[in-house]
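Here the structure is laid out as structure tokens; the discussion comes afterwards.
A single protein chain has been removed from this complex, and every other one stays in its place.
After this line comes chain A, so read on.
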Amino acid sequence: MNRRFTWFNATSLTLGFAFLYLPILILIIFSFNESKLVTVWAGFSTKWYASVFNNTAFLDAALVTLKVGVISSTIATVLGTMSGYVMVRGGRFRGRTLFSGMIYAPLVMPEVITGLSLLLLFISIGMDRGVFTIVLAHATFSMCYVSVVVSSRLVSFDRSLEEAALDLGCTPFDAFRSVTLPIIAPAVISGWLLAFTLSLDDLVIASFTSGPSSTTLPMKIFSQVRLGVSPEINALSTLLIGIVSIGVISASLVTKRSAVRRRAQEQQAVGGAA
């Protein structure tokens, strides 16, 4: 295999990354701009960050977003773990294929449709829209991501561990709680982080399901931008990018670290049993 450095590789790498990250980089740079004009550089300043923290409308929206994120991703994690467990452990029950297809369908469903159908549901059952409806909507669509993460971990989980727990006197629930859950915990945690960042990101579904007093941060930013981009928005977006990156990076670190450790353990276990 030839893995030498070539100008072609270097160029395509640079162009690719530029395409992906240049807009974000420009946004971050201009969030430190002294000038009120977004496109003219007038020196370094952090004053827009200060003004973000003094803007109560932004802070309220941030609080709503945080609340929605934490609650919805927790609900999604519980439900997603349960459905992932059933998918892998439930055996061959009638309609299993249909059920698994239905869990994964929201992954590819256009957000507009998810949002619209939820809106129609909430209207038809007469539910007042607000933080609660956004939480429900976010839990619904991020649950399937958690389910995918958890069930892919469970597939490689040694069933005889659960059997050993039952054999030693655990009820099925106790076996799940004291053996299965601690072992798949890294997958559950990264599922939660994934659900949280998805909720933080979402604009479309939140717009459909929010009420008058429940504007999330992405919604706030979007409505502000329509009135014209201000450096304040740049600063706020930079903060948001930071939080999302931390979430995604820590989710992948948790998964990767536990996968490495597990592989080492399994290798040794197989070596011992052979």
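Heads up, the rule we're going with is that contacts are C-beta pairs under 8 Å (C-beta built on N, C-alpha and C of every residue); 3 or more make two chains touch, one makes a residue touch a chain; residues count from 1.
Just so it is clear, contacts and distances are computed from a predicted model.
Undergrad: I notice the complex is incomplete. Of the names "Spermidine/putrescine import ATP-binding protein PotA", "Thiolase family protein", "Cytochrome bo(3) ubiquinol oxidase subunit 3" or "Nitrite/sulfite reductase", which is the UniProt protein name for the chain that's not shown?
TA: "Spermidine/putrescine import ATP-binding protein PotA"
Undergrad: Given the contact definition stated above, which residue among A:L66, A:I183 or A:I243 touches the chain not shown here?
TA: Going through A:L66, A:I183 or A:I243 one by one, A:I183 is the residue touching the chain not shown.
Undergrad: Of the residues A:M109, A:C170 or A:A259, I need the one that contacts the missing chain.
TA: Of the candidates A:M109, A:C170 or A:A259, A:C170 is in touch with the missing chain.
Undergrad: Determine and list the chain A residues touching the chain excluded from the picture.
TA: Contact residues on chain A toward the absent chain are 158, 160-161, 163-172, 174, 179, 182-183, 264-265, 268-269, 271-274.
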